[in-house]
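A single protein chain has been omitted; all remaining protein chains appear in their positions.
Entry: chain A
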Amino acid sequence: MTRYILRRLWYMFITLFIIASVSFFLMKLLPGSPLNAEDKLSEQQKTIILEKYGLNDPVPVQYVKYLGGLVQGDLGISFAFDNTPVTDILADRIGPSAIIGFQALIVGTLLGILLGLTASIFRNGPLDYSSTIIAVLGTSIPSFVFAGLLQYLLAVKWGLLPVALWGEFKHTILPTIALAIHPMATAARFTRTEMVEVLHSNYITTARAKGVNESGIIWKHGLRNALIPLVTVTGPMAVSLMTGSLVIEQIFAIPGIGEQFVKSVMVNDYPTIMGTTLMFAFLFVGIILVIDLLYGLIDPRIRLAGGNK
């Protein structure tokens, strides 16, 4: 097992290296420079600034310098945000995004599983159809529509929760719900399809032939097998949720990472762009590793295929 994890960590390292390199050069291809907007600066001032940040060096030199810093955990200093180290910006901004994303992931998947489960048990009944409708609406309507509705109804009209801003737990509720709708719909669809298939499989008949009752069939024999494919989609979903949703963060005025990322791209803030990209990539491969290990917990067949023992 340890060997397997070590090997995976090594792959992870290589993946991150490739991502860092590719995005570095892609970023350099972006039109303009960090000084685009600064019309008031004289040529001389510009040269001094470019010199200071090492932007006059040939791109390969910059690349090597950047990698050097990266190895030491130094992501550079932001051009745009008051010369703050990028690591500080990220540390500052990831918190709110991660909290909302995590809450949305938990709430969304759990509700989705319950919804899908109900649909599969009462297949082709009214409960099934309503859950399918919820799932379709949830997948097809963008989250900002829900966000607006939630704000209008729960905050403006009934005054139950704050409209926006960041601070206490109550501020997280509306954005969490708005973000949770999509994972809920996805989880519901997957759970239903898989569960219907699992309930028709031979080992369920075996369990029934043993005299196992309906709740045992569903919870003990069915659900665990039905959840295996869901784990696969949960990984990427978790990353995209936890790395922040630009739209939701804008609507609820949350100081999250998504908002930050877009700003930094607009002003060619190279170190921030790189830092955020790398953090996303790191979270992504990290969560995929976690998911792969989780697979082993749920599905014993994969535990062996993973190459331990």
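Methods note: a residue touches a chain if its C-beta (ideal position, glycine included) is under 8 Å from a C-beta of that chain, and two chains touch if they have at least 3 such contacts; residues count from 1.
In the analysis below, contacts and distances are computed from a predicted model.
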| item | value |
| --- | --- |
| Listed names "[Ni/Fe] hydrogenase, cytochrome b subunit", "Citrate lyase alpha chain", "Oligopeptide transport system ATP-binding protein" or "MacB-like periplasmic core domain-containing protein", matching UniProt entry of the absent chain | "Oligopeptide transport system ATP-binding protein" |
| Residue of A:27, A:114 or A:212 in touch with the missing chain, whole complex considered | A:212 |
| Contact residue for the chain not shown (choose from A:50, A:98, A:246 or A:298) | A:298 |
| Omitted-chain contact residue, chosen from A:225, A:264 or A:277 | A:225 |
| Interface with the unshown chain - residue positions in chain A | 201-203, 205-213, 216, 220-221, 224-225, 228, 298-301, 304 |
